[in-house]
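Excluded from the complex is one protein chain; the other protein chains are retained at their positions.
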Amino acid sequence: MKRKEIRLSGAGGQGMILAGIILAESSLFDPELYVVQTQSYGPESRGGATRAEVIVSREPIDYPKVVKADILVCLTAESLNKYGQEVAAGGVVIADDSFAGEDYSPPEGVEFYSLPIIAKARDEIGLEVTANMVALGAVDHFLPEIDSDCLEQAIEKRVPEGTEEKNLAAFRTGQQLLSARV
Amino acid sequence: MKRKEIRLSGAGGQGMILAGIILAESSLFDPELYVVQTQSYGPESRGGATRAEVIVSREPIDYPKVVKADILVCLTAESLNKYGQEVAAGGVVIADDSFAGEDYSPPEGVEFYSLPIIAKARDEIGLEVTANMVALGAVDHFLPEIDSDCLEQAIEKRVPEGTEEKNLAAFRTGQQLLSARV
Amino acid sequence: MAEDINRYLRQDKLPHIWCPGCGHGTIMANMLRGFARSRLDQDKTVVVSGIGCSGRATGYLDFDTLHVTHGRALTFATGIKMANPELTVIVVTGDGDGAAIGGNHLIHACRRNIDIKVVLFNNSIYGMTAGQFSPMTPTGATATTAPYGNIDQNFDLCELTRSAGATFVARGAAQQPRQLIKIFEKGFAHRGLTFIEAITQCPVNYGRRNKLGGARDMLNWQKEHIINQTKYESLAAEERQDKIPSGILYQDKREEYTERYEKVIASARGSEN
Amino acid sequence: MAEDINRYLRQDKLPHIWCPGCGHGTIMANMLRGFARSRLDQDKTVVVSGIGCSGRATGYLDFDTLHVTHGRALTFATGIKMANPELTVIVVTGDGDGAAIGGNHLIHACRRNIDIKVVLFNNSIYGMTAGQFSPMTPTGATATTAPYGNIDQNFDLCELTRSAGATFVARGAAQQPRQLIKIFEKGFAHRGLTFIEAITQCPVNYGRRNKLGGARDMLNWQKEHIINQTKYESLAAEERQDKIPSGILYQDKREEYTERYEKVIASARGSEN
Amino acid sequence: MAKKGRVKLVKPDWCKTCGICIEVCPVEVLELGQDRIKIVYPENCVGCENCELSCPDFVLKVVDENEE
Amino acid sequence: MAKKGRVKLVKPDWCKTCGICIEVCPVEVLELGQDRIKIVYPENCVGCENCELSCPDFVLKVVDENEE
Amino acid sequence: MKNKAGDKIKENQARIMLLQGDEAVVEGGLVAGASFFAGYPITPASEIAEGFAEKLPALGGKFIQMEDEIASMGCVIGASLAGEKAITATSGPGFSLKQENLGLGIMVEAPCVVVNVQRVGPSTGLPTSPSQGDVMQARWGTHGDHPIIALSPSTVKETIDLTIKSFNMAEKYRIPVILLLDEIVGHMREKVRIPSAAEVEIVERKRPRPEDREEFNPYQETEDHIPPMPDYGQGFRYHSTGLFHDKTGFPRGKSEDARLLMDRLMAKIDENLDDIILLEDDLKGDEEVVVLSYGSTARSAISAVTRARQEGLKAGWVKLMTVWPFAEDYVARLADRVKEIVVPELNRGQLIGEVERAACGQAGISGIHRYDGTIIPPDEILDKIKEVS
Partner (left out) sequence: MKNKAGDKIKENQARIMLLQGDEAVVEGGLVAGASFFAGYPITPASEIAEGFAEKLPALGGKFIQMEDEIASMGCVIGASLAGEKAITATSGPGFSLKQENLGLGIMVEAPCVVVNVQRVGPSTGLPTSPSQGDVMQARWGTHGDHPIIALSPSTVKETIDLTIKSFNMAEKYRIPVILLLDEIVGHMREKVRIPSAAEVEIVERKRPRPEDREEFNPYQETEDHIPPMPDYGQGFRYHSTGLFHDKTGFPRGKSEDARLLMDRLMAKIDENLDDIILLEDDLKGDEEVVVLSYGSTARSAISAVTRARQEGLKAGWVKLMTVWPFAEDYVARLADRVKEIVVPELNRGQLIGEVERAACGQAGISGIHRYDGTIIPPDEILDKIKEVS
C-alpha cells in the first residue's frame, strides 16, 4: 500500500474535521503506519464549506494533500459537486442520500454509495451531529489498513466527554450501512 | 575658486553650529555661490564636542564634508588637538589664545593665529556666548568670496531677537582682531 | 414604530455571518436605530472598524466604511476626522480590539476629546480567534488561554475612558435595546469623544466554555446584572458587588479637538499677516 | 541624616549628563533614598527604562539595569517579574515614554496589578528630542510641535492609573524631596502595581520655551501649585483649579499578579495528579 | 413606543433560530421552526417590538396593524 | 530629620551651578562660584538638608558636625 | 467647509533658501500640495514634524502629533482616504513600528508619503549618526508580498524634488511612497531654490465622477490598474479592507481574488518602471569601473569618480534616486559591459545584494561598507576604484 487518500467534506458544523482527526488518530495504534491530516476552512472561521483530508501510508508521506481521493465522503450537495470528480480509479464515493444520486455520476471505475447518513444519525441516534461518526463507520469498510477497534478507541478519546456512547453507536450504525449493502 | 572648506569646532553650547549656519546663509546673497553646511554632535544631544562645517564653491559641491580645512577655527584645546593637523596647505588655523600656542604646531604652509576670541567676547561684549561671532569675524578675513555685509545680514537674521546688536558688535570685534594683526 | 434600519444596511451582504444568538447583530441594529433618530447624513458618515467579529460590522453598514488593522481603528478615524471635521466618524471595535491592543489609542482619543463615536462591542472574549481571554474577561472565567481560570482583572472601561478625558461615556447591553437606542441617539448627538460600551453575548466562544448556556441564558444574565445607573447608585455597596451600571454615565462639554484646531489655523493665519 | 545614595550609583558614570537644573537628578536621588529606607536587596533589584532623558537613569543606577525601546519598559519588566517574582522590579519612564507611546502597557500593567514599581518622571515635555509636546504638556503651552500653543489636554495620570487598576498611586515633585522620599519608601514596600508620578522640571526644553525662567523659578512654580492631597481636598472647587494634589493618593490591597499565577501553577499541578 | 402593531417576518431567510425573540416576547406569538422562526399566534402580538429590537438578525419588524 | 549637621561638598566636580541649593537654603551658606557651588558661610548651616535633598547632581551632603 | 491646503502655496513664488534636508521635505511637500501631517518625534526626523506643525495650519492644512508611530501611520492613511495629501516622518525605530499599517495602506491603496530619516540601527543604535541601514527594510519590512516605491535623495535640492515626486507617485499609483533620507541629508544645509507649484508637475489622484456613484467598484481593474478613488463623504459609500478583496472592495474569500488583487497591485508598479525608476549617471561608454550609489553616499562617489577620471582611470558613476523598485535591467545592461561595479553603502551591504543579483555574474561587484555612523570619504572609494581597475 503506497498511500491512501481520504477526503471528508461537508458544511461547517458537521464535524468533518473531527472525523478526520479521529481517523488520523486511529493510526497511532499501528506503529508502521504514517498519517497526515489537513483541513481547510472557508476564509471565515465559521460557516461555509469545510474539508478534512487524511492520508495514510506505510511510507513517509511527502505531499500532504489529497490529489485524487481513494475515499470521498460528502455530506452536502455542494461538496459532492465540488469534489465528486476528483476521485482515483478504484476509489469510492460515499454521499448522503438526502441529495445524492440524481445528477451525480462518478468517474470511471469509482464506486458510488448514496447512504442515509444524516437520516440515521437523526433518527436512530437522535443526534444529527453524529452524522460524522456514521460516515466514519461507512469509511471504515474501505480501510482495511486500520483496525475498527482502533477507530473506536480514537473516537472515545476525541469526542466530548459524555457523548462517547452516542458517537460509538453512530459509528457502528455507519459500519452496518455498508456491511448490509456491499 | 574650486571649493573652500571651513571647519568651526568647539564644545557644545559655544554656538559653533549657529556660526556655521550663519556662514552658510550669508552665501544666499550671492547667486553664483554654492554652499553646504553640516555638523556633528556627540552621541548625546547635549555636551561633548561639536563641529560645524561649511563648504563654499562656485561649482556644485559633491562631497559635503571637510576633507582638509582651508579655514579651521578651534575654541577648545580638544578640538585643536583633534583637527589641528587636518588643514590644507595654504590654509589657516584660528584658535582661542586661552589654550593655543604651546604644544601646537600647524602643518607645513598653514598660518596659525592664536587670538583672544573668548576673552574679547567676555570682556568687550560682556557675553561669553558671543565668542562664536567673534570667531566668525576673524574668519571673515580669509573669506573674500563672501561679502562682510552679507555675513552681517545673516547674523541679524539668525541670532535670537534682541541680541542682534551684541552679536554684530562681537562680529566686528572679531574682524578687527585680524585686521589689526595680519 | 421602530426605525427602519434597512436603508443603512448593505442588503447584498446579509445575512451576516455572526453566529446564531451572537449579540453583535442586536447591538449593530440598535446603533442604526439610534443613528436614524439622530438624523445624521448617511453620506457624510464614515465607520471604521478593526479586526474581530465586531470588526465585521463595517462590511454590513452602508456608509463609507474602512476595515483596518487590529486595534488601530481609532488612529485612522482620527485622520479622517481631522482631515474633514464635517464628517461623522464612528468607530466600531471589540473588547480585544479596543481595550487590549488598541487601549492606547482609546485613551489618547479620549484625552484629545476628538469628535469620534466609539462603540465597543464587549463580549468579554476574543470571539474571532475562538475564545482567548480579553481585558474584559471576568476574573475566574475560563478561556482557551486561561484553562485554569483567568487571573487577570478586567477593566472598567467607562471609568477608564472618563478618567482619560472622554466627554460622553455610556454603557448599554444587548438585553436592553431601548436604553441602547437612546444611548446611541444621545451619543451621536454629542460633540466630542463619545464612548459607548455595549455589552453583548458570544454564546459560542464565551458562553459555551463557561457553561453559561445559550444566547437566551446569557441575555438573562445581562438582565440580572446590568442595571440602570440611578438604580445602581441607590444600592448599598455590597449589593453593587455583582452589578454593572448602565446608561449615560458621564457627559461633559469640553471643547472638541477639531474645533480647537480651527483656532490653530486662525492663529497661524493671523500670525502670517 | 539623609541616606547615602552613592552605594546605589555607578560612580564611574557620573556626573550624569542631564542639563544643569534638570529635576531628573533630584527625582533619581530621592528615589534612591526611598530605596535605601525600604531595605530592599540591591542585588535582587532590576531597573528598566525606556528612551528619553529620564530613561538615562538606568545608566547611572548600580543594579541590574535594562535600557530598552521607547515606551516599552513595562513589557520587559513584566517578563522579568513573571520569570522571577523574587526580584524587585522598577520601571523608570518619562511622560512621553510612559504616557504617550507606552500608555497601553501602563494601563495593562495596572490592570494586572503586577508588582512593578513605575516611576514616571513627568517634565511635561519630550526632553530628549528637544521639546515636542507630550500628553502631559499643559494646554496652551508652546512646544516645537505646538508653535501656536498646545491644544491637547493632558492626562491626569494618577486618575488614569487608579481607574486602570493600580493599587498604589502617588504624586510627588522635585520641589518636595521629603514627601518624595516617603512616597518612594512606601511605594517600594507596596506589593502590587505601584505608580509614582514625579513632577520634575526641564528648564532647557520646556521652561525656556515657555518663559518659565530657570530651574529655580520652575521649582517655585511647583511650590505654589503642587499641594498636599489633604490640603487639596480642603479647598473649594475654584481654588483647586490651578492646583495639583500630591502625596499617596490611593492605596489598595488587591492580590498581586505573580501571586495569583502561583495559584495557576498549583492548580495545574493539582489537575495533573 | 409602538402603537398597536403586528409582527412580521421581513427577512425570514436571515433567521438563525437563536430563539432570542421568543425569550423576549411577553406573550405567545413565536415558535422555532426547522430552520427559521415562525409566527404561530399573530393575533396575540401586542406590538411591543421586543422581538424586533432584540433580534440579532434583523428578521422581524412590527408594522402598524392598519398598514396591512 | 537630621541632627545639627554641616553641609559638605562631597562631589564638588559634579556641580553644574544650577543654583537650586541656594534657592532652597533657609539661611545664607552657599554661593555660586565660577564653575561650581561654594560653601561661603559654613557656620550658618542649620543642617536642614534641603540642599542635599534638592541638588540634582548629588554634590552636597550634610554630615554630623561631630563626625568632622 | 473643509479647509483645503495647497491653495495658498500655489500662489507662492519660487524662493532661494538655506535649508536642511528635513526642512526641504516640508517645503517640497507643501509645493506638492501636502495638506496633512501626522507623526511622532524622533531624531533625526523631528524637524520635519516641527516644520509641518508650523507651516500647515496657515495653509489650512492639518498637523497632528499622535501617541506613537503606529497611530501616525493609521492617521495618515485615514486622512488620505478623506482626500488629503498626507505625510508622516520617522526614523528606524518608528519605521519598524509603522510596518503593519504600511501594509494596510498598500492594500487599501491609500496615497501617502512615509519619510524615514535613517540613523544607525538596529534598535536605538546611534540615534544621531547617519546610516543607510533601512534600505532592505523599506522593501521587506511589512509581512507578505507587496509592491513598494522608495526614493532616496542625495542633496537638499533633490530632497525637494523627490518629495514632490513622492507625492506625485503616491497619488498616481495609489500607494504609500517611502522617502529614505539619511541623517547626513536630513541635517545638512544647502542653498536651494524652492520652485513654485506652478513650475513643477503636480499630480492629483484620479477621482471618480459623481455620476459614477451608481455601481461604483472602488477596486475595479482598469487599463492602468489604478482605480479612481473618491474622498470620504462624497456619497460613494464604499468599503476598504486589509483583507484580500475583489473589485467591490469586499472579501469573498476566493483564492482567485487574492491572486488578481496582488497581480494588479504589482502591475501598477511593474508596468511603470520607466516612470518610477529615477537615476542619474555619468558614463562615457568606456568605463571599466562604475560606482553605483544612492543617498548621501552618492556625493562621495561622484567626488571619487571625478578624481579618478582626472587621474586617467576609466570610471563612471550611477546615482539611484529610486531604490525600490530596483533598477534591475539597467544594472544588468551595465554589468554586461563593465568590469566592476563598486557599491558603497552606509550599511553592511544591503542594496549590493540586488546589484549582485541583477549583474548575474557578468561583472565583478565590490562593496564599501560603513556601519559605524561615519560616512565614506571619497578617498576610500577612489582607492577601491584603483584596486579593481
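In order of appearance the chains are A, B, C, D, E, F and G, and numbering begins at 1 in each one.
The definition used in the following text is that a contact is a pair of C-beta atoms (placed from the backbone, for glycine too) under 8 Å apart; a residue touches a chain by one contact, two chains touch by 3 or more.
As the structure is a prediction and not an experimental result, all values here were calculated from the model.
**Q** Which listed residue (G:Pro153, G:Gly242 or G:Pro378) would be found touching the missing chain in the intact complex?
**A** Spelled out, the listed residue whose C-beta touches the missing chain is G:Gly242.
**Q** May I ask which residue of A:Gly13, A:Pro64 or A:Gly126 touches the chain that does not appear here?
**A** Selected residue, touching the omitted chain: A:Pro64.
**Q** Which of C:Ala2, C:Leu32 or C:Ile51 sits in contact with the chain that's absent?
**A** Counting the whole complex, the residue in contact with the absent chain is C:Ile51.
**Q** Need a quick check: the contact residues on subunit D for the chain that isn't drawn.
**A** 13, 42-44, 46, 48, 58-59, 62-69, 72, 74-80, 82-87, 104-105, 108, 261, 264-265, 267-269, 271-272
**Q** Could I get the residues of subunit G that touch the absent chain, sorted low to high?
**A** Contact residues on subunit G toward the absent chain are 70, 92-93, 95-97, 99-100, 103-104, 106-107, 118, 120-127, 129, 131, 133-134, 136-137, 139-146, 241-244, 253, 255-256, 258-259, 262, 266, 347-348, 350, 353, 356-357, 360-362, 371-374.
**Q** Considering the entire assembly, which residues of subunit C contact the chain that has been omitted?
**A** 51, 67, 69-71, 100-101, 103, 126, 129-130, 132-133, 135, 144-148, 152
Methods note: only the chains that are shown with their structure count from here on.
**Q** Using the contact definition stated above, find the chains touching both subunit F and subunit G.
**A** D
**Q** Please work out the Cα centroid separation of subunit C and subunit D, and write it as a whole number of Å.
**A** Those two chain centres are 31 Å apart.
**Q** Counting only Cα atoms for the centres, state how far subunit B is from subunit D in Å.
**A** 43
**Q** At least two partner chains per residue is the criterion; list those residues in subunit G.
**A** Only 43, 54, 57, 67-68, 243 qualify.
**Q** Give the residues of subunit B that touch two or more other chains, as numbers and ranges in rising order.
**A** Those would be 45.
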